[in-house]
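To keep things clear, I will list the structure first and then write my remarks on it.
Apart from one protein chain that is not included, each protein chain of the complex appears where it belongs.
Chains here go by letter, A and B, matching the order in which they are written, and residues are numbered from 1 within each.
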Amino acid sequence: MIQMEFYLVVSTIMMFVGIYGFLTRRNLLAMLISVELILNSVDINFAVFNRFLFPGELEGFFFSLFAIGISAAETAVAIAIIINIYRNMKNIQVKNLRDMKW
Amino acid sequence: MDYTVLILLLPFLSFILLGLLGTKLKPVVAGVAGTAVTGIVAVLCYATAWMYFSAGRDASGVFPQVIAWNSEWLPFGGNLHIDLGFMLDPISVMMLVVISTVSLMVHIYSFGYMKGERGFQRYYAFLSLFTMSMLGLVVATNIFQMYIFWELVGVSSYLLIGFYYTRKEAIAASKKAFIVTRFADLGFLVGILIYGFYTGSFSFTPDSAVMGAARTMLPLALGLMFIGGAGKSAMFPLHIWLPDAMEGPTPVSALIHAATMVVAGVYLVARMFPLFIGYAPEVLHITAYVGAFTALYAAVVACVQSDIKRVLAFSTISQIGFMIVALGVCTSADPHEGGLGYMASMFHLFTHAMFKALLFLGAGCIIHAVHSNEMSAMGGLRKYMPVTHVTFLVACLAIAGIWPLSGFFSKDEILAACFRFSPVMGGIMTFIAGLTAFYMFRLYYCIFWGKENKELHAEHTPHEAPKSMTFPLMFLAVVTLVAGFIPFGHFVSSDGRAYDIHIDSDVAALSLCIAVAGILIATWMYLREDRKVADSLATKFSGLHKAAYHRFYIDEIYQFITHRIIFACISTPIAWFDRHVVDGFMNMLATVTQKSSWGIRQMQSGYIQRYCIWFLGGALGLVVLLLVI
Partner (left out) sequence: MNILSLFPAIPLIMMLGLWVSRNTRQIHAVMVTGASALLVLAVWLVLHYLGLRAGGAEGEMLLTDSFMWYAPLNIHYSVGVDGISVAMLLLSAIIVFTGTFASWQMKTDVKEFFMWFCLLSVGVFGFFISIDLFTMFMFYEVALIPMYLLIGVWGSGRKEYSAMKLTLMLMGGSALLLIGILGIYFGSGATTMNILEIAQMHNIPMNLQRIWFPIIFIGFGVLGALFPFHTWSPDGHASAPTAVSMLHAGVLMKLGGYGCFRVAMYLLPEAAQELSWIFIILTTISVVYGAFSACVQTDLKYINAYSSVSHCGLVLFAILMMNATAATGAVLQMLSHGLMTALFFALIGMIYGRTHTRDIRELSGLMRIMPFLSVCYVIAGLANLGLPGLSGFVAEMTIFNGAFMNNDTFHRVVTIIACTSIVITAVYILRLIGKILYGTCTNPEHLKLTDATWDEKLAVVVLIIAIAGLGLAPMWMSDMIHGSVTSVIANILN
C-alpha cells in the first residue's frame, strides 16, 4: 500500500517547482503553468488528506473538484488576458509589460 | 487754568484739519488758518506767562509749580503710568513764550518765503504739528510725556526736513536726522526705564523716601537720558544730522533747527537739574566737557564753511554747547554758590532762540533773493537789501556778544559761571566766544560786503524781501535789542529764588575784548574784495582747512559705519543666513523627506514576482523566527 507521505512528497515537490517557476519565469504563459502546478499540488493534498485521514467523508474531494473548476475558469480568463496583451503588444514577457503599471 | 488745554489742542486740530483737507483748501486759507491758530496760541501763552508770574511767589520765595491739568493716559500697572498734563514752572513758561513767539514769526514769514510752493497746505500742517509737539514737550508733567512729545517733534522735524521730497539730498537728510536722533532716543528710553523702575514713578520730582536703591542707579539713568538730549541738541558725536537738516525750507531751520527743537536737550537737562545736582553731579560735569568740546569743534568748523546755512547750523551747535556747558558747570543749586550756570543757560537759550531765528530768517531772505546757499553767489548785498542787512548785523553783534545786545548779557553769565567752575573751562569758553565773533562776521562780510558776484546779480537782481518776511526780522531784531535788559534771574534761577544779574566786570571786559578782536580780525580778512590773508592762510594750513571744511570727516566715519558695517557686515549676512541656513535647513528637511520617500517608493516596483519573493522571504523569516523562539 502506498503510504500518505509519498503523495505528500510528490505534491510538495510540485508545489515548490510551481513556486520556483512562478518566481523565475518571465513569460506569462510559463507563469500561468507554474500557478497551475501549485494549484494541482494543493488539489492532491486535499484528496490525499481526505482519503487517509477522514475516510468516509467527502469534503476534501469536493474541494478538489471546486478548485479544479475554479482553476479552469481562472486559466481561461488569464489566457484571454494574455492573448489580448499579445495582440496589443506583440509580447508576453513580464519585463516589457510596464504599461499596465500606470 | 483749564484753558491751557487749548494751547496744545488748537495746533493739533489745525494739523488734523489742514492735513485732512490738504489741497482742497486754497493755499492762502490754509496759511491764514495756521497762522491764526498760532497767533491765538501765542496770545494764550503770553497770558499764561503773565498770570503765572504775576501770581507771585509762595512763602519760601519761589514760583510754585502749577499743574494746570493732568490725566492718566496709559497705565502700566503698579505705580507706573504715563500721564498727559500741563505743568507750569518758570522754565516751562519761559519756553512757552519762546516757542510761541518764534513759531508765530515763522508762520508769518513763511507766507512770503513759501509763496507758490507746491504743498503749501502740507507745510502749514506740519508746522502746526511741530508747534503742538514742542509745546507739549516743554509743559510735560512727567518724563514719559516728555518722551512722547520728544518723538513727535522728531517726526515733525523729519517731515519738514524732507518737505522737498523730490530732492535726493532732502530725503537723505531727513532720514539721517530721524535715525540719528532715534538712536540717541534709545538711550533716553532706557534711561527712562531705569528711572521709572528705581524711583517708582516717571515724575520729575520722585519721592525722596524711595530714593534708597535709586541713588546708585540714578547717575546711570540720568547719563542715558543725557544721550537722548545730546542727540536732539546735536552734541558731538551725534551732531551730524543738524548741518544736513538745512536741506529743509529755511523758516523750518529757523524754528526747529535753531530756536526750539534743538534746545530740547538743554531743556531736558535743566528739567532734571535738581536730580543731577542732588544725585549725579559728576554726570553733570561730563555733560559740561561734552558741551565744551562740541562748542569748540563746531566753532572751528563754522569758520571755513561756504554754505551760509551750514555756517549758521554749526554756530547753533556751538551755542547749544555753551548752554550745556553752563548747566554742566553748576556745582550747587544755589545761584550764589555755583548754580549760576543754570540761570545763564536758560537766559542764553532765550536770547539765542531770538537772535538765531533772526539770523536764519535773514539768511532765508538772502537765499530767496539770490537763489543759492553758497557765499560765492553773494557779496555786496547791503545795497539791495537794507532791512535784512541791518537786522542781520544786529543778530551778528548779539551772537558775538557786544554790549548792549542780548547775547552779551547771557554769554557773560555763562562765562562767569565757567570761570567759577575752573579757569581752564572759562578760558576755553572765552576763546570759543572769540571764534564765534570771528566766524559770524566772516559770514556777515561775505554776504553783505566783499566782492559782488556781478554776473549772477545781473541775471537776476537781488531785491528786498516782501513785508511778510521783513516784519518778523524787525520784530526779532527789536527783541534782540532789548532782551538783555530783562531781569531774567528774577524769573528763572536754579533754586527758584530771585537772583539779580550783575555783570562781572572782569569777565565782561575780557569777553568784550575778545569779541571785538574776533570781529576786527574778520574785518581785516574779509572786508575787502580780495581776501589775500584768508586765502593765504587757507593754502598755508591746507590740511587743516580741508579737514575742517569736511567737518573733520565725521560724516564719512558714520557713512562707513552704517554702510560698511551695519548694512554690509550685519544685515546682509543675516539676510543671507536666513535664506540659506535657516530656510535652507527647512528646505533640506523637505528634500530629505522627498528623497527618502522616493527610495521607499522604489520597493513598489509593480513586478508581482518581486512582491512574491518579498512575501516568501517574509513568511520563511517568520517561520524561522517562530521555530527559534
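In the analysis below, contacts are C-beta pairs under 8 Å (C-beta built on N, C-alpha and C of every residue); 3 or more make two chains touch, one makes a residue touch a chain.
Here the structure is a predicted model, which is why all the values come from computation and not from measurement.
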Partner chains on view for the chain not depicted: B
Of B:V155, B:M211 or B:V390, the one touching the omitted chain in the full complex: B:V155
Hey, which of B:L6, B:V32, B:A172 or B:L393 is the one touching the hidden chain? B:A172
Thinking of the whole complex, not just what is shown, which of B:W73, B:F471 or B:F552 touches the missing chain? B:W73
By the contact criterion defined above, which parts of subunit B meet the unshown chain? Give residue numbers in ascending order. 72-78, 80, 82, 144, 147-149, 151-152, 155, 158, 162, 165-166, 168, 171-172, 174-175, 178-179, 182-183, 186, 189-190, 193-194, 196-197, 566-567, 570-572, 574-575, 578, 582-583, 585-586, 590
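Following the convention adopted for this analysis, only the chains that are shown with their structure count from here on.
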Taking the mean of the CA coordinates per chain, how far is subunit A from subunit B in Å? 99
Parts of subunit B lying in touch with subunit A, wherever the complex brings them together: 606-609, 612-613, 616
Mind pulling up the subunit A residues that touch subunit B in the complex? 19, 22-24, 31, 94, 98, 100-101
